[in-house]
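The other protein chains are all here in position, but one chain of the complex has been omitted.
Lettered A and B in written order, each chain numbered from 1.
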Amino acid sequence: MNTINKKNISIGKIRRKSSRSNNPNNIDRGRGFDFFSALKYQPYLYLLPAFIAIVLISFFPLGYGFWLSLTNMSLGTFKNPVFIGIQNYLQIFKDMAFLKTLWRTVIWTVLNVTFHVVIGVALAVLLNRKLPGKAIFRIFLIIPWAMPQYIAALTWRGMFNINFGAISILLDKTGIGRELFFAGIINQYPIPWLTDPAWLFKGAIITNIWLGFPFMMMIVLGGLQSIPNSYYEAANLDGATGWQKFKNITVPMLKPILAPAIVLGVVWTFNMLNVILILAGSVGGGYGNEASQILVTEVYRQGFNFYRYGYASAYSVLVFLILLAFLISFMRFIRGTESVQ
Amino acid sequence: MAKVVVKNLTKKFDDVVAVNNMNSIVEDREFAVLVGPSGCGKTTMLRMIAGLEEVTEGEIYIGDRLINNVAPKDRDIAMVFQNYALYPHFNVYDNMAFGLRLRKTPKPEIDKMVHEAAKILKIEDLLKRKPKQLSGGQRQRVALGRAIVRNPKVFLMDEPLSNLDAKLRVQMRTEIVKLHERLNATIIYVTHDQTEAMTMADKIIIMKNGIVQQTGKPQEVYDYPNNMFVAGFIGSPAMNFLYATITDRMTLKGGIFELNTTDKVRKIIKDNNLIGKEIVIGIRPEDLEDSYFVQNIPANNTITANVEVTEPMGSEIYVYVDIEGVLVTARVNPRSILRSGGKATLYVDINKIHVFDKNTEKVYI
Partner (left out) sequence: MKKILLWILVVSMIVVFSMVGYLIRYKTPAVEEAPAENPVTIKVWEQMEPAAQKVFDAVQADFEAEYPLITIKRTHYATEDLRTNYLNSAIASGGPDIVYGPSDNIGIFLTADVIQAVTGIVSDEFLAKIAANALADGEVNGKNWSIPDIHGNQIALLYNKAYVQEAPATWEELVEVATATQDVDNGLYGFMYNEKEPYWFVGFFNGYGGDVMDDENNPTLDNEAMVKALQFALDIREVDGVGVEGMDYDTTDAAFKEGNAVFILNGAWSWTSYTDAGIDLGIAPGPVLPGGNNMTFYASTKGYSVSKDVDLTDVDKVNALKLFFDFFVGTAENNAKFALANSQAPTNKAALELDEIKSNVLQQATISTIQNTVPMPIVAETRGIWDAIRPELEAVIYSGKDPAKAATAMQKRAEEAIATIRVKVPAEK
């Protein structure tokens, strides 16, 4: 009974298919195996290994991290953590430090990415012109990106030293530091870059801007080179100024390239651990002053300094959700400014 | 409206000469087409008129004004680009209005001009759309519209149809011609497509290697080419070239053929003292016919050769025959039964043949 039914269905299906291809001779006469519908599933079979890999390396750790955030896993409960619901989250929100750190992280991210984009675009526009020695400039400007972050940050730490650092010496020898101080732009002189938490934070921002702009520059340069020159020529005939051309041609044409780069930049900067830890001189267990920390350094401190895996996981989940919320709204904003397709 | 005059114009890119000592006049309200193979200097020429390339030597006048050192926006021209170059985040209206706004044209006037242009181009219902949402043909119209609203003395068009598909291209061809009639403007139009040149132009300027080969009305250029290049470039399928020697009897003798000559040709042979010399014969495909369909053929007016391929077009058949290693095209009667592999005897209309110098490639007739 069952098999007959199946046959009927299969023949029906084939007949429909055959009529579409205008070939009535192609009717399968009662083969039990439904070749065409099997064919329909076959592609998914090929995809299965990739699915498994993604589940293993992406979904599983994500889920595991989320599960950890609902447990009290820490040194003392390492082998037998207990499910404690959302207590970790409650504890985080009870602490005012979380909001302060979040605010600082937002400032950190916004400042960094803004400067990355502005400097990157400005330099890319310059490099996209006819310029003598362009190739050499380009190499010099890519160096910050090519250098390992760890080494770059260590070098900056050396340069920030209040007595021996290149920056301090430069500010001193040129007299700029004194001028800035008397002008009231800086409140301390010489600047205690590494020893004052607020200055450390500023130093970290400078370092990270230096580290990050070449990426944007390269992305933008690639984007600029893909804009046909005729757009600018048409604008020249219209009598547009340089700024009008930049605003009406360069920016909108760069948008599809810049948007994902900004997304990446935000995620990277939001989670930039190295620079702050290294500048604070607290790599390998130590921990600087709170006034220069961001969310991800707190995750690091809780997770790898105190081994509070559950609590640190809760922090990580929050970081994840914050970034997710940002990305969704950012992509919506970008799509909103584009034409309706 | 104004005429465009180019005097002794030369453009060099480092050592490469793109335009070489060019002299041309495009009359007021004329539709001039600059045509030639790629790299012939036609686009460079146009860009110099637009002010997008600097002039190396020579002078360009629009009207009576020398414009060598006038900024592009002040030359009173409008240019249509091959890729349209529409501002991506402006809608159609703003794209067309942008140039006017920069010129501080009053708003109501802009509005009037844009709507007028849109009406001419039948894009009134697209004004609110962005370039992304338009088809290629629609973008082309917007690009034209952007040029029209400027109300320039001269329109410059750089291969404006080459990004369109074949059918749309034919359609836009006639539309641009109509537009020209309606606007009564001077248009300089660059293309590599001789069909566009033939169908659209009042005046064709044919260029090669930065040098003007011939200037004239389409039919003039077609019937009386200056040299082998023009003869081969204008017309499709292209003119056939055969080597021949002029005999004592004033016939044109090749390896497998001997053609009689008309009085006109004989006079030229005498005047130029060509007897015994090698020359090149140029025969257009339509001047070759399947001899089956021609009555009373005098002697020495045919060529017999092997048929390589036949292409029935419906209204005619293209027959490709091998004459001494040259693939010669003939447009024959559609009822011809010539088939590849067979022999064909082709009648040559000796009144229409051209004779070129073998070395200078210049035309005798």
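Methods note: a contact is a pair of C-beta atoms (placed from the backbone, for glycine too) under 8 Å apart; a residue touches a chain by one contact, two chains touch by 3 or more.
This one's a predicted model, so the numbers in the text were calculated from it and none came from an experiment.
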Partners of the unshown chain among those that are drawn: A
Have a look at A:Lys79, A:Lys94 or A:Lys130 and name the one touching the chain we're not showing. A:Lys79
Touching the left-out chain: which of A:Phe35, A:Tyr150 or A:Phe164? A:Phe164
With the full complex in mind, choose from A:Phe35, A:Phe140, A:Phe182 or A:Phe306 the residue touching the hidden chain. A:Phe306
Spell out, residue by residue, where the missing chain touches chain A. 41, 44, 47-48, 51-52, 55-56, 59-60, 72, 74-80, 82, 157-158, 161-165, 192, 194-197, 281-282, 284-290, 301-302, 304-308, 311
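In the analysis below, only the chains that are shown with their structure count from here on.
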Distance from the mean Cα position of chain B to that of chain A, given in whole angstrom: 54
Provide the residue numbers of chain A that touch chain B in the complex, in ascending order. 228, 230-231, 233-240, 244, 248-249, 252-253, 339-341
Footprint of chain A on chain B - complex, ascending: 50-52, 71-74, 77-79, 81-83, 85, 87-90, 98-99, 102-103, 129-130, 132-133, 146
